[in-house]
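Each remark here refers to the structure printed beneath this line.
Every protein chain but one is kept in place in this view of the complex.
Then we have subunit A:
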């Protein structure tokens, strides 16, 4: 069952002497067990092998043994052996427990500690992935933790609390479970009515976090107030939590929160003694788990004063100078998801301001231009929410402050800020508009300032258009975007045209084209601008294809504009000018087309034609049409990759394809890649059309062998689908069988049978005399008379030289291009059939043998008629 690669791997692990190399070899097993042990049986076998390596390994190579345990854990979990409690995984569990308990200090150094630590960590991972696996060992694990005085108690604490959590969770799902069952569980495996837990590891709810907040429902265990044992375990874990690293402390507390949430008999006040220490911490993970604690227990652990204190603490931490930027940003995120004692909204992913957050308190987080961009935006977002809540738009200092900030950013962008600054400014502007677009005095000014900015920096066009699009998407009721586009149009068309440069002009065309999409913006001035530009030196004899397309793009939008009737003259002028004078014939053609559409079609037809083209598939085929739509460029011009093969080459009639991704395929280009050097490379092949409703076209592939061996050819196809997109798809490999290289004796068709046999006999004679060049061999099998006939009929007919048996058998000759021959004399002796063969290419012998085995195999014969007796 094991793949070859895995076998080689394991052999290497065993053989390699150097420790570091062995460790390196284990890395793929740890990181990619899905690939190496894809089946349960492969995982099982690998695990058994690795375990025997572990047992043979001398105790002094601790590092390697630790890595082995990690690799074993990964293999067993990922191949689902652990989930199904396979033999190897249970053995491994025993091994881990044994290692974890082995306190004998072999060498007086600290390395056994490392091994035991790793073993405990592996046990924890096994339990995490297969909840309930260790439930029966709770008492043992508790004992281990309590007795341990070295640093190892940390690993045991993490293990114990996870097993405890999973066991309690299991009990909550048992009907009728209560205090007695809990007591039995904590008391150890002695209790007879306890089965090994088989929690469904595939049930994601078991592994998911149970800290859900007041709106979530945590399953509970009706224990009543009597759960002394559980309480004493929890207290002891909490007492020693101080001794753990902050990361382990946070993880331990998280698990304890879950246990207490499930056991109503334990009051959350059990955590109270730890709270002050946690609230004052400089560790982000510890404060975070305190917030989760508040989320789970709300006012049963945190008073209103605590809540106010915690919020202030978060505000302070969000800008504390000794914390890192990412920690401060994280705390700011926590403010927007503050776990309130009495939350108003229940959406779990909605951002909402805490009720207690006043503008006064929030002012500590006012953004400034000196902030880094992430901080600036996060603060701006927070302030915007605060001001909105506070009714600031009525006129207060807050909004003015934010607007000043925007102004300062805009000024910096104007002075040539970096890309990051530009993006930050536009995001800030969008945030501002999102919340305050209705405050006319600011939004109108922003629009004006953006227009001025654009005139100075036309290269900002994509950013400005993006802002316009986004505000339109998110604020459909606002006409701010239209106002901005109108302002931009006015600014561009009103500016003195004298010093226009080419790049500026192409940006302007983009903006004008976008503005022309708006029915409320009259394209009059746009057309005036275009005519004016033509008379300038830039365009009059221009031959820049891209620029021409830019102009065409604007014209195209104008053609669709509701006020087209009043624009007829100016638009026709522009198109005519392009058609007659532009230096690129493609542009001329398109202009002429638009011109004739404009002059011959009614409005309704015109928009139907253009709109239809815009929605249908026709337009994306040609690059110039793509250019006209310029925005979807990347999509149309890139090659898309299919997930699976959508077509295949078949030799005979077509088999059914999988559920079709495509109905029709066009311009299919097949590319062939050889996997060896036995054949000359195949040129690409083209198929114009493939339609599901029509019979598949036939394609002739001419293979030119260098050596007539079987081979595999990789095939890929590039094609265009109905939607105009181009796709790349790998196709199933094409296999060329050995027998497909056979050709009959290459002699003129006029030759008589006798002459052919004569050639055969001459060659045979040569073969028998010149043993150096020719190789002679024998294949025999038990094949009845009838079967032999059938075989000859089915497989050998084109190559058969004699239709009835000569005294020493049938003559068959295969010519294998370019220059090899195989001669067969097939005869029956007693009840065996003999295939005497001679070939001038001895490398073909194994292939011939395989082929004969195949055609005389039981299955092949069964197809011919009935069972063969025996083969040798």
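Methods note: contacts are C-beta pairs under 8 Å (C-beta built on N, C-alpha and C of every residue); 3 or more make two chains touch, one makes a residue touch a chain; residues count from 1.
Throughout what follows, contacts and distances are computed from a predicted model.
Its record in UniProt calls the unshown chain "AP-5 complex subunit mu-1", which is the match among "Chloride conductance regulatory protein ICln", "AP-5 complex subunit mu-1", "S1 motif domain-containing protein" or "Cytochrome c oxidase assembly protein Cox11". Listed residues A:48, A:90 or A:114: the one in touch with the omitted chain is A:114. Checked against the full complex, the one of A:381, A:437 or A:821 touching the unshown chain is A:381. When the whole complex is considered, the residue among A:84, A:98 or A:209 that touches the unshown chain is A:209. Checked against the full complex, the one of A:70, A:687 or A:801 touching the unshown chain is A:70.
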